[in-house]
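Here the complex is missing one protein chain, while the rest keep their positions.
And then subunit A:
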């Protein structure tokens, strides 16, 4: 079962990934096929596991101030800054619609 162009386009919008070419899409297909093998296992009555950490103790930290005050270090990597603020565009710049993009997905 192939992943549709609509789903691929949707993923590109959501995750801002670029499937770039047939190989990229094929890799995704293979990953899904690999994971689908889980369906072959009978999991009736078995609680799903979503982390191998599930039996670990979640460490609780005391409510003390131990970090922060490193404005300069944080801003060092910023391309643009205004008086210790990070600068971003006025709003999210959405990925153009499929028809308007130069993407491999258009031809598939």
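In the analysis below, a contact is a pair of C-beta atoms (placed from the backbone, for glycine too) under 8 Å apart; a residue touches a chain by one contact, two chains touch by 3 or more; residues count from 1.
Here is the rule we use: contacts and distances are computed from a predicted model.
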item	value
Per UniProt, the name of the complex member that is left out, chosen from "LYR motif containing 4", "Nicolin-1", "GATB amidotransferase" or "Dehydrogenase E1 component domain-containing protein"	"GATB amidotransferase"
Positions on subunit A contacted by the hidden chain, ascending	10, 14-16, 50-51, 53-71, 74-75, 82-92, 94
